[in-house]
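Below you will find the structure I want to go over with you.
All protein chains of the complex are present and in place, except for one that has been dropped.
Chains here go by letter, A, B and C, matching the order in which they are written, and residues are numbered from 1 within each.
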Amino acid sequence: MKQTAKLDARLIRADFPIFEQLEEGKPLSFLDSAVSSQKPRQVLEALEDFYEHSYSNVGRGVYALAERADAAYEQAREKARAFVNAGSPREIVFTRNTTEGLNLVAYAWGLENLGPGDIVLASELEHHSNFVPWQEVARRTGAEFKVVPVTSEGELELGELELFASGGRLRIVAITAVSNSLGTIVPVEKLIAFAHEQGAIAVIDAAQAAPHRKVDVQALGCDFLAFSGHKMCGPSGVGVLYGRSELLEQMSPFLTGGGMIRRVSVEKTTWAELPHKFEAGTPPVAEAVALGAAIDYLEGIGLEAIAAHEHELTAYALGRLGELPGLTLYGPPLERRAGIISFNLEGIHPHDVAQILDAEGVCVRAGHHCNQPLMHKLGVAATSRASFYLYSLPEEVDRLVTGIKRAQKVFA
Amino acid sequence: MKQTAKLDARLIRADFPIFEQLEEGKPLSFLDSAVSSQKPRQVLEALEDFYEHSYSNVGRGVYALAERADAAYEQAREKARAFVNAGSPREIVFTRNTTEGLNLVAYAWGLENLGPGDIVLASELEHHSNFVPWQEVARRTGAEFKVVPVTSEGELELGELELFASGGRLRIVAITAVSNSLGTIVPVEKLIAFAHEQGAIAVIDAAQAAPHRKVDVQALGCDFLAFSGHKMCGPSGVGVLYGRSELLEQMSPFLTGGGMIRRVSVEKTTWAELPHKFEAGTPPVAEAVALGAAIDYLEGIGLEAIAAHEHELTAYALGRLGELPGLTLYGPPLERRAGIISFNLEGIHPHDVAQILDAEGVCVRAGHHCNQPLMHKLGVAATSRASFYLYSLPEEVDRLVTGIKRAQKVFA
Amino acid sequence: MSVDNLYRELILDHYKSPRHHGRLDPADAEADGQNPLCGDELLVTLRFGADGETIEDIAFDGHGCAISQAAASMLSEEVIGRKAAEVAAIGKDDTPLVAMMIESGTPLTPIRLKCALLGLGVLKVALHKSAGTPLPEEWAGIDEVEFE
Partner (left out) sequence: MSVDNLYRELILDHYKSPRHHGRLDPADAEADGQNPLCGDELLVTLRFGADGETIEDIAFDGHGCAISQAAASMLSEEVIGRKAAEVAAIGKDDTPLVAMMIESGTPLTPIRLKCALLGLGVLKVALHKSAGTPLPEEWAGIDEVEFE
């Protein structure tokens, strides 16, 4: 049974060592979890414990230490499988991050399957990591790269989807489940259905979804789905790519080298089974094990409880920010928004906003958030962005508001 | 001044928490450092300290925490630069491992620069990670893949090198600096000179060299050089690719996405400066920082002292193993050998040898060591392999010998 | 896993004097495969009885560690005289060597289990190939490589 009780963010916060320190004498108000989350003790301990008691390379050793490392690594894969409800651990490839997962698909599926006349579809909402790889693979193969436009509130113009129907020439639909700039929750089911109607594969960028709400690849029916460990309480250096086994089997490998071969000779090389075919070289062993611990941690709290907590904070923050004069809010209404809020202050550049907030111990992101096409659409070069996670507190929102007022005073 | 005094392996060993535990009641004799090394407390503490006090994503944040993370990450790059004496940190790309570094070159340089009639040259000594990527890029581009043969002692047949001269069609020479199976120290200077005479680029696999002896990319004059953090007391999940800046600048990026762009629009995307152009997505931030700590650790002890210690142990081990009946040793003489020894026992498969040794707490590798072409040349399917590092002790060699005798008794 | 238990007399005996070793020619079914972790390789050939479904004779050829060779040898004794469909359904834990280790309280570790199951794997490939049925997912890939 999943725990659906309300989470106690204050209790959770005590799990995160980084919050024990003051930043220039102020408590740390970390409102930048969308870029990367902080790490609980449980994950750091799993990392250390692995290095101190079970470290070895995986997949090849006969001795007990190597068997332990192997078991821990494959157990992490099983946890990742269950986390997104994939049908088999063979469909779970450990990558460095979301970006590598998406590039893997672009290279290993795209380069082989695309040609002139084909269409690759992304959206204006995409993070560069789910935009540039498709643009590049289209350029290399002579395919056409198109984007679904967004409304001024940052929601996909689903009414225009039919414009991209093209009698079997649409081959890839690459869509984010949640916008990292605006928090838009995208109805990916509709896009996946559209992709499959058109004979295209559906690639989901779950970097902002998987850490915050239950993702079920079988319920979604997507073909590929990528996310990053570092945004979900896990360590840096590890990510996950889910791929449908039928597709992964047909594909040639992406990176080649140790660990992914069956037999090598000068004349010919054959590949190992799934998922090893896609894991060349020594994988991020300890990182995967620690990601497993992060999954345990998140599931112990419950994804629903996390989403509910963030929703509550977002409602509170939208209310408080909405009262401030000279502040523009971007993005969809609360009902269709995850815990991410982009805004701008009249006459003050986001960099300066972030700098002044920092003096209050408040960390927000300032910039284009790897969303230049979206920024272009919104008609801005950059925004300030606050984002929440399971350890975020309402008083952090209050400090954000105080800081914004201070910025407005400095620039008055 | 580098410390050239003899190292005290017993003292060093106390830095490695994993040696505090017994394996089935026996002390751990870890003779498998060639596949991955153990980690000293200093590195694990750097990792933990970073996560507990300075963790944030890099390259984009204005707030103090992000600046700290950024500074730590770029300082690690500077340490890696100094470690291999690259001319500029712009030439240091953080990867996942050696394998990814070599694939990066194969894709980003190879795919664009090779064509039918061109020749890519590796050797029979290569690890699959410095073999299959070249074979693959040759296949994709229509170039020819050739290998320099090795002698029965596992040394390159340098006399045959001129056979590969081919009036400008030779484009890539990819060579390991040290063989991971046989310990052969390869005279890479000669191969680099040959490559450059022929107008080819020289790619060096330093996975087994960089952890154990001083590598100087400027003295070598190589074009690319790759190594892995996990084999040199660093964490898993991070590696380094050195590339000459002239080449890196001409190359298109490999992975695309966040962090490596200059500007993105639907029509056109342009790339960030070096080295960021080659680091798409969130990098292995904490891993790179901890690799920096590993470099400090190794340099504090001194690479010369490490090489000397391993040389002494190798001499001792070759002597002791050489006395055993029914044992075949592979590889070159001691003078041209790093701390790696492959052997076979008559009538006993390496897997069984490793299994019986494990019962003595002795960890050795059994298999083809990702060297199938070399195994083929040696006429074996597999070998047992012992490999040494700075924490290895002579009594571990003694336990190896005792274990081998036991295996021979079991299979008598 | 205790080594004494693993390298017991029975297993060493099968390793040193493998039963049903070699190749049948002609054969009604055959397959080969390898354990990519160590390069161990096995080829199985077999002949059916007059009913076309009882395994009448079988032979394993190849090279590898004591565990993979002994497991194949012990398995060959076990399957002669049994129906193909029945043998194709043998579970991982039911091969003689694996079952023996489980019974003795020291089951094989995952890596050695791969050695022990190589014989069963190639045998399954052979049976499924000859019956024209698809190989179950957990055996996928075992037959992708040519035998040398």
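Here is the rule we use: a contact is a pair of C-beta atoms (placed from the backbone, for glycine too) under 8 Å apart; a residue touches a chain by one contact, two chains touch by 3 or more.
Note that this is a predicted model, so its numbers are computed, not measured.
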item: Chains still shown that are in contact with the chain withheld from the display; value: A, B
item: Touch with the omitted chain, as defined above, among B:V62, B:L191, B:A209 or B:A317; value: B:V62
item: Omitted-chain contact residue, chosen from B:L158, B:A272, B:A307 or B:V401; value: B:A272
item: Which residue of A:L156, A:A366 or A:A386 touches the chain not shown here; value: A:A366
item: Footprint left on chain B by the chain that the document does not show; value: 59-62, 64, 66-67, 70-71, 74, 88, 90, 249, 261-263, 270, 272-274
item: Absent chain, residues of chain A that touch it; value: 348-352, 355-356, 358-359, 366-368, 372, 375, 381-382, 410-411
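The rule is simple: only the chains that are shown with their structure count from here on.
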item: Chain A and chain B: spacing of chain centres that average the CA atoms, whole Å; value: 31
item: Whole-Å separation of chain centres (CA-atom averages), chain A against chain C; value: 44
item: Centroid distance [mean C-alpha coordinates] between chain C and chain B, Å; value: 37
item: Chain A, residues touching no fewer than two other chains; value: 60-62, 64, 66, 261, 263
item: Two or more partner chains touched - positions in chain C; value: 37, 112
